[in-house]
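Encoded as structure tokens, the structure appears first; notes follow it.
Of the protein chains in this complex, all but one are displayed in their positions.
On to subunit A.
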Amino acid sequence: MRVFASLSLVSGLLVSSPALAQGTWNAADAYYDAERMDEVRAVVQQSHGGMRHLYLEADRLEYRSGSGEEALLWDTQAWYGGDLNRLWLKSEGEYNLDHSEFEEAEIQALYSRAVTSFFDLQAGIRQDLEPGNTTYAVVGIQGLAPYWLELDAAAFLSEDGDLTGRVEVEYELLITQRLVLQPRAELEWALEDNPSRETGAGLTEGSVGARLRYELKREVAPYVGVSWSGRLGETADLARLRGEDPDSLSLVAGIRLWF
């Protein structure tokens, strides 16, 4: 599958990232084996700022019930890399329990580069598994905007030439040291009509929600919340034409995890 081809491309980029600096001090070489000093110098420098880490996060892993339908939703991401260069994987989607089918499922593989103090520039591939089976090129930014807004914005160009965009914003309000309210908003946009996806040009979908979590420890936090999502603009009109309700309100319950 194309996703995996692009994955290996991105990881190749990471591995071939420029070699680490090597310090030029060498006074100890006069006392100890110079080759061994060289090796140790490289290891020691690498371990003071050059380490890589693996991060796994399920921001939303939840059961939702609303408008007479039940569903499971996942919104997960992971990265591997150092302070500046990282490989990101993101996946989100929804499984409809009433119809026993995936309504949406996508995965992204991105090369991410820290470009400012608070933002990373990301580029890579998105593969939709449901609906359809579409591949996109992705360019986006992710980071922390002023006032502690966590921002993830990306533009997608599909293999069919459709340009779409998505912005997600989250905020964390500490009610106590462990009780956290997380409001969240998401907005999607398309440049043109796309009949196969039943979307119109302009804003296509939006959602707002708030989740109240309790951090048993920072990494593990069950939550409950409410989420409204709706189709917008022409896309909403298209839904109404089909006799569908363009929006829905759900109650959600889930768990937030990171390691």
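The rule we apply is simple: contacts are C-beta pairs under 8 Å (C-beta built on N, C-alpha and C of every residue); 3 or more make two chains touch, one makes a residue touch a chain; residues count from 1.
Following the convention adopted for this analysis, contacts and distances are computed from a predicted model.
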| item | value |
| --- | --- |
| Listed names "Copper resistance system multicopper oxidase", "Cation/acetate symporter", "Sugar ABC transporter permease" or "Spermidine/putrescine import ATP-binding protein PotA", with the criterion being the UniProt name of the chain not displayed | "Copper resistance system multicopper oxidase" |
| Footprint left on subunit A by the chain that the document does not show | 20-28, 30-33, 36-37, 39-51, 53, 55, 83-84, 114-118, 144, 146-148, 173-178, 218-219, 258 |
